[in-house]
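And then subunit A:
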Amino acid sequence: MSEKVIATADDIRRALTRVAHEILERNRGADNLVLVGMLTRGAPLAQRLADIIASLENIRPQVGNLDIGLYRDDLSLRDTQPVIHRTDIPTDISDKKVILVDDVLFTGRSIRAAMDALIDLGRPQLVQLAVLVDRGHRELPIRADYIGKNIPTALSEQIEVRLKEIDGKDEVVIITEGRGQA
Partner candidate 1 sequence: MRPMVQREGAPPLSETIPEISTSVWKHNHILDLDDFTREEIELIFVITDGMKEILSREIKRAPTLRGKTVVTIFFEPSTRTRASFELAARALTADVLNITASTSSIVKGESLLDTLRTIQALGADVLVMRHSQSGAPYLAARQVNMSVVNAGDGAHAHPSQALLDMYTMRSRLGHLEGRKVVIIGDILHSRVARSNIWGLSTMGAEVVVCGPPTLLPLYMNEDRAGGQLPRVTVESNADKAVEGADVVMALRLQLERQEKGLLPAVREYVRYYQITQERLARAKPGALVMHPGPVNEGIEVSPEVSHGANSVIEEQVTNGVAVRMALLYLLAGGKKH
Partner candidate 2 sequence: MSNNPILITGGRLIDPAQKLDKKMDLLLKDGHVFWLGEEGKAPSLPEAPTILTARGKVVCPGFIDLHCHLREPGFEEKETIATGTRAGARGGFTTLCCMPNTNPPLDSRAVVDYVIQKARSEGVIRVLPIGCISQGRRGEGLAEMGELAEAGVVGYSDDGAPVSNARLMRHALEYSRGWKLPVISHCEEISLTEGGQMNEGAVATRLGLKGMPAEAEECMAARDIALARLTGGRLHLAHISSAGSVELVRRAKEKGISVTAEVTPHHLTLTEEKVMGYDTNAKVNPPLRTRTDIAALLQGLREGVIDAIATDHAPHAAVDKMCEFGLAAFGISGLETALGSLMTLVNQGELELGLVIARLTSGPAGVLGGIPMKSGLGTLKVGSPADVTIFDPKGEWLVSEASLISKGKNTPLLGTKLKGKVIATIFGGRVVYKEGAP
């Protein structure tokens, strides 16, 4: 196993700042926005985006956490099931502009589950997707509206986003399954 840092704390900060700008630009401000972070690592990213937006617009969008465990399509395929955490969105999302926030966009299946979960909570005006990393290999017709960093990967590789709030530091690493490497 070998691990390579492909984005540093500064890279992450810059990418999020750019994404925040893009969100504001596309939605013409922060009115009616709700940032919904997908548990686990989407949650702190949503908080950070909200902080950046607050510093730019003087208004902090509401932020919530979304657990998608109950909506996954692979429950009976997994050896261990996901822990279900409490979904916690402090507002009714109906007629809101919901920005789903996740750390890595990969097959698109989590996003599909997240959209189902969101729809069960209400009828948003629109849903957009912001991710820190897009690593490709989609299995569903899903794309992100805001992308911090595009990282082309092989299927055998793993992308790990580490965040201060959870992992103690900010970085994105790519992990390659390598045998007998020096």
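Candidates were picked such that all candidates are chains of the complex that A comes from, given by their letters.
The rule is simple: contacts are C-beta pairs under 8 Å (C-beta built on N, C-alpha and C of every residue); 3 or more make two chains touch, one makes a residue touch a chain; residues count from 1.
All figures in this text were calculated on a predicted structure; none of them were measured in a lab.
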| item | value |
| --- | --- |
| Selected neighbour of subunit A [touch, this complex] from 1 or 2 | 1 |
| Candidate 1 contact footprint on subunit A (complex, rising order) | 39-40, 43-44, 47-48, 51, 63, 65, 67, 69-71, 75-88, 90, 116-117, 120-121, 165-166 |
